[in-house]
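Of the protein chains in this complex, all but one are displayed in their positions.
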Amino acid sequence: MLRAFTPPFTASGRSSLVAPPPWHYAGWLLNVEFDCDPTHGAALVPPALGRPTGRGCLHFAHWQACGNGGAELLDPIYAQYRETIVVLELARDGGPPAGYCPFIWVDQDISLLRGWLQGWPKKMGSTWLTLSLPLEHPAAAPLRAGTRLGASLSVKDRRLVEARLTLTGAPGERLGFLARPTIGAVGWADLTQPQDCPQPQFVRADIADVVAPQWWAAEGQITSFAHPVEELELLGELRATRASAGWAGLTVRGALGLSSAR
Amino acid sequence: MLRAFTPPFTASGRSSLVAPPPWHYAGWLLNVEFDCDPTHGAALVPPALGRPTGRGCLHFAHWQACGNGGAELLDPIYAQYRETIVVLELARDGGPPAGYCPFIWVDQDISLLRGWLQGWPKKMGSTWLTLSLPLEHPAAAPLRAGTRLGASLSVKDRRLVEARLTLTGAPGERLGFLARPTIGAVGWADLTQPQDCPQPQFVRADIADVVAPQWWAAEGQITSFAHPVEELELLGELRATRASAGWAGLTVRGALGLSSAR
Amino acid sequence: MLRAFTPPFTASGRSSLVAPPPWHYAGWLLNVEFDCDPTHGAALVPPALGRPTGRGCLHFAHWQACGNGGAELLDPIYAQYRETIVVLELARDGGPPAGYCPFIWVDQDISLLRGWLQGWPKKMGSTWLTLSLPLEHPAAAPLRAGTRLGASLSVKDRRLVEARLTLTGAPGERLGFLARPTIGAVGWADLTQPQDCPQPQFVRADIADVVAPQWWAAEGQITSFAHPVEELELLGELRATRASAGWAGLTVRGALGLSSAR
Partner (left out) sequence: MLRAFTPPFTASGRSSLVAPPPWHYAGWLLNVEFDCDPTHGAALVPPALGRPTGRGCLHFAHWQACGNGGAELLDPIYAQYRETIVVLELARDGGPPAGYCPFIWVDQDISLLRGWLQGWPKKMGSTWLTLSLPLEHPAAAPLRAGTRLGASLSVKDRRLVEARLTLTGAPGERLGFLARPTIGAVGWADLTQPQDCPQPQFVRADIADVVAPQWWAAEGQITSFAHPVEELELLGELRATRASAGWAGLTVRGALGLSSAR
């Protein structure tokens, strides 16, 4: 009798890399919305999902995640990770705009697999982002007008994208995956058919308990760099529009197939 | 038209985490065969696959891997990784013994996914192993009688298993996954059915071009440690029997379903 | 004309690992005060400094640091690090109690060298600590009675010490290096006299701009582990007394020699 949700497939499932949902997440986020040439995005979105509008969002996040009971919070190497998320807005016939995640990089294995199960194509990357601490001190980057925050992502020892934010002092808005449902593409290669590419299935995470009491508006700036493997550069120049910083929590209970998701 | 073997699913597939096989591997390995109580292994092996014999092998490997053309060897952050492998020997009705991998830990994302596609349940872990250098020098650990070599694995900042080898000067033997076919368990959780555990499918890697011209025999010693998540301790005491060190190369071309594998 | 404060010694000093002070620090800290057998501490404190009282404190910190101007906050890989600090209380003849840092482990080079210049004997180690986020969410560990927080330190892939805190809901106290001046031991081996051990000089950091508006009291628990190299175990059992969590900022402007420090 096997009770393992993911490998390794032991009888107890204790060592499974990922336990079944619910998965609770809470984190600090820097979000920079951007405009790009919509023709660029087409190579990054499965055609069945719709057409990129030319708007997207870059998120840098420092997450803390746990299951029911919160045991991971007592051994936080199991709870914490940082990631960089790219979300593109899709125009969808007969429906409201949705988001799609073409790229995402994380620094931890549990989150990597949870992402794939949701159709978020996680790879390993090194994300850094300034934290805003509730102190008046030169190193604290407190939440008030004029404070500057930075973030960076490096993939395989090459910097891929950076952002800088300057808080305006005004309230901010929900952006990117925090503003609309995001569709994921799930597909597993079958090594017994090693020359076939999988046809991804599309799902939307079943999210509950979203808390994000306040966002702080910012002026943002994005710098991206060429990379021999990553394809972020297909989006061309990323022209920052709106930006925000703040804390958010949410819970993933599972996923819905796309027909439900539409 | 999607040509991505694994996420992300872009039109070009250039940034896919894993490209289709062939996958070429060459590495330095420390191998320690062990005996353990066979009843312990039952919780770690899918019942359909057979019964653990009580024999297994611990491998510590420093790999270099690439596709055809070898581009990764020019940017070796894409090629190199270290891993620790546990293989158990299975008695199989009507067939020769086979191996099964209940646990494996690696330090790199590309290898993690290649492993999952072959049914090797990789998680992240930190492996260290002494290299044997072709020099007569106190730090070189050259290949001759009396040289001592060490290896260790840490998972989530806790040491899980260590090994020490002393070369005997005699030729060594092929051990563990190098001595017999190893069966993998492939299964993907479906987040739209979040309370169901996947039924794994069993495959055997389709391996070609094995080169391992020489193994150096060693006396081995294994020390394992309790861990709050990992289940290696279910195997009880690991009593080292034979051990060896050496280089090996092999190429994975795909996988065979288990009916072919039997 | 050389203007480098630390290696490398270039003309501009731009690439020096550490720039001259001031060094501004702001961070999130978990602090657990402990009692231990005072005889144990004597092997860890230079005799000239005084006698351990048998009281000490373990700090886990997630820091953000920068110089004047705060450029590091825009490229936070230069600003952020995590560390674990052990402080022992010393009885000092003719003076108030002082602290001494026998051990400290950090995960970043800039902080490592800044520490040595202050007489804090930093080595590399991997520290994790739960963050308290201002959200009501199962993964947020908010600052209220009953919230549980964890921390861990691993050195060379072996877990060395862990702590767990449960917030009481009451205000907390300043503990450890936050409660009293801490003396550091600075000494550099001279490789032209390779068999001599340096005689350390004793300094106290010149600290200004301390901000720590509020501490949250907690019940704490410490578990430490044997280690083949680290000597924390010389302190014997660490019996947690008071504990607290909170944010603190401070600025180091330089250091004072011990005669000033007394």
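Order as written gives the chain letters A, B and C; numbering starts at 1 within each chain.
In this section, a contact is a pair of C-beta atoms (placed from the backbone, for glycine too) under 8 Å apart; a residue touches a chain by one contact, two chains touch by 3 or more.
Nothing here was measured: the structure is a model prediction, and the numbers come from that model.
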Field: Sole contact to the chain not displayed, among B:48, B:74 or B:145
entry: B:74
- prompt: Per the definition of touch given earlier, which of A:16, A:132 or A:154 contacts the omitted chain?
  reply: A:154
Query: If you put the missing chain back, which residues of chain C would it touch?
result: 2-15, 17-18, 20-21, 42-44, 46, 75, 77-78, 102-103, 108-109, 112, 116-118, 121-124, 156-157, 185-189, 191-195, 197-200, 203, 205, 228-231, 234, 253-257
Task: Since one chain isn't shown, list which residues of chain B touch it in the complete complex.
output: 24-28, 62-66, 68, 70, 73-77, 79-80, 126, 128-131, 133-141, 148-152, 162, 164, 209, 211, 213, 247-251
Message: Just checking the interface: what residues of chain A touch the absent partner chain?
response: 126, 128, 152, 154, 157-159
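As a working rule, only the chains that are shown with their structure count from here on.
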Field: Most centrally placed chain, judged by C-alpha centres
entry: A
Field: Copies chain C and chain A - interface residue numbers shared by over half, same or different
entry: same
Field: Whole-Å gap between the CA centroids of chain A and chain C
entry: 33
Statement: Cα centre of chain B to Cα centre of chain C, whole Å, reads 39
- request: Find every residue in chain C that makes contact with two or more other chains and list them.
  value: 126, 128, 152
